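Missing here: one protein chain of the complex. Every other protein chain is in place.
Should a chain be cited, it is by its letter among A and B, assigned in written order, with residues numbered from 1 in that chain.
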Amino acid sequence: MNARSLTLSNITKTYDGRHMAADDVSLDIKAGEFVSFLGPSGSGKTTTLMMIAGFQHPTSGEIRLGERAIDNLPPHKRNIGMVFQNYALFPHMTVADNVGFPLRMRGVAKQDKERRSREALAKVGLQGFEKRVPSELSGGQQQRVALARALVFEPDIILLDEPLGALDKALREHMQVELKRIHKDLGVTMVYVTHDQSEAMTMSDRIAVFNQGRIEQVGTPNEIYRAPKTRFVACFIGDSNLIEGSALGGGRFDTPVGIVEARSSQTDRNRRADLLLRPEMIRIAETSQGGRQPLKIDSTINYGDNLLVIGKLGSQAIRMRVPGADARRLEGVSECHVTWRAEDVHVIA
Amino acid sequence: MKLRTSPVFVEGPMPLIAPAVMFLSLFFLVPLGYVVWMSLSQPVIGLQNFGRLLNSSLFASVLYSTFKTALLVTLLSLLFAYPLAYAAANGSKRFATFLLTVVALSFWTSYLVRTYAWMVILGNQGPVTALLSWLGWDPAPKILFTTFSATLAMTHALIPFMTMSLFAVMKRIDPLYVRAAENLGAHPLRAFVSVYLPLSAPGIVNGCTLVFITCLGFYVMPVLLGSPRDQMIAGIIGDQIEQTLDFGLGSAISIVLLALTLAVYAVYNRFFGLDRLWAGGDR
Partner (left out) sequence: MNVWIRSLAILIAAFVAAPMFIVIPMSFSSAASLAFPPPGYTLQNYVNFFSDPNWTQPLTNSLLIGLGTVCMTMLVAVPASFALVRHVFIGRTVFNLLIMLPMIVPTIVMAIGYYIYFGQLRLVQSYLGVILAHSCIALPMSTLILTAALKGFDRSVERAAMNLGASPFTTFRLITFPILRPAFTVAGLFAFIASFDEAVIGLFISGRDKATLPRQMFNAVRQEADPTISAASSFLFLLVLAGVCIWLAPQLVRRRTRLLGQTDGNGAAQPAAATS
């Protein structure tokens, strides 16, 4: 399958001239890459997707698919595959006619059309469903038909708009694996819109985090998780402790929990910064190492495989995740000593 | 046309609106304007047609009897339609289908067919007269061409309208409410009066409004079945066109009828919003 790159250059979109649905969005998606647009509802991720598909027009900026600028092409001439949130299968057509539709629009001969539809259905594991109509299929099956229909005509890129949102948890996880497999097999460029951070983390090559019409950060799941660039990204993805501090130089910060060392590039002295410390990076210490105050435990929530401890370190509220194996040590305890490594403290500029 | 109805790439709704606006302007608003104009200009410009109506005791009595009849028909059809709609909304599916089929049968049958049927039934050689004289009522009273026959026929004709308005609202009333009321100690009749009846009120209002308005402007049945001495307003408009050819007066009466109708709509709109009237009570 022919994968193409997608370039968004300074895309803005506004309906009323004041509020920005998309605000200076720029992004390079490489051919064959799987990129997720992650963000809360109303953050501009779906608007951006709709502009790529051609259902909405940017107020300014340029969209290029491979070498070609597609801003002035109507949706039906863009050769982009799309899987819709509610699948948008044609209710009055059979599965075969649904999947064959894009080929029919491209004037593909009947026999060829049937063969390719069959192949596409086989790729998503739906052989033998050709004669059914959408209302006879389960949600997961409809999802697969929508996927087959989006890839049967070998589009330059495939857009997926929260495609798994309507499925139950088990099926969703199964489809995540399936989608990833199809992406790998076909090598096609995919853009995946979701508000579910774990979905984005597990599936993507890169994630673009959207907030209030802007892209806050683009990076691999690891980068986004370990080194978020903004408070928003730090809070939106994963659980977090954000500790305010002012730089003392040399990677040291003065904070409510005392002097904290961080993995840090040079930060000007006295500059204020937010320090990110993931709850699972905090560990129970044997004794009060390094003169740290004890953590006052307010409450604990047992997840089975881990224990979430909510407490205070001095005046700073702290969340800590203790692995199940260590959790027993906290039974009936109202205070414990904690520690972490300097390299696990990330400085948000 | 088809190209313009295309979903996304319509530049604006203008091409979609234009046909309706042009069509209704030319073939609805202009003829309606003619009625207004004729009422004010025939035979000479001025308000004298309305003055004639104001001073006519005949017109006053027509107006009175039109209102009386419309009100009576509305109440009677509500009385008949309510149990029908209630049974259809709360009965078994089969029973409901049966009742709704009967209503649909009546709804779709032409007024003229029903008018003819009533002429046979109520005529002096018909079954009702025969029954009355068999019971010893001799000579049997004249039933046809009376206010009674027109009222009966109109009630019969409008029961389906009323039933549909009521049914649309009633089928959305969750039977759990009534059960809850009964569970809380209300007698079934009490539960009906204090829970079901108020919940079905929007249907009653809709049905009564529709039936009353339809009745105000009813032409066919009062003219064919009613008493010539006790005409309704639509009937005397027809007389002006067909017999006296007094278009000025006919138009003026039309304007009065239109104003009365609009007044009823305005009151409904003030309290409930017009959208609901045709939507069957929902939204």
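Assume a residue touches a chain if its C-beta (ideal position, glycine included) is under 8 Å from a C-beta of that chain, and two chains touch if they have at least 3 such contacts.
Since the model is a prediction, treat every value here as computed from it, not as a measurement.
**Student:** Any idea which of B:M38, B:L53, B:V73 or B:A168 touches the chain not displayed?
**Tutor:** B:M38
**Student:** Touching the left-out chain: which of A:R149, A:R278 or A:R321?
**Tutor:** A:R149
**Student:** Suppose we count only contacts with the excluded chain; which residues of subunit A make the list?
**Tutor:** 53-55, 74-82, 84-86, 88-92, 101-102, 105-106, 133, 135-136, 149-150, 153
**Student:** Against the chain that's been left off, what residues of subunit B make contact? List them.
**Tutor:** The list for subunit B reads 1-10, 12-13, 15-21, 23-24, 27-28, 30-32, 34-35, 38, 80-81, 83-84, 86-88, 90-95, 97-99, 101-106, 108-121, 123, 125-127, 156, 159-160, 216-217, 219-220, 223-224, 234, 237-238, 240-242, 247, 250-251, 254-255, 257-258, 261-262, 265, 274, 278.
Heads up, the rule we're going with is that only the chains that are shown with their structure count from here on.
**Student:** Could you put a whole-Å number on the gap between the CA centroids of subunit A and subunit B?
**Tutor:** Subunit A and subunit B have C-alpha centres separated by 60 Å.
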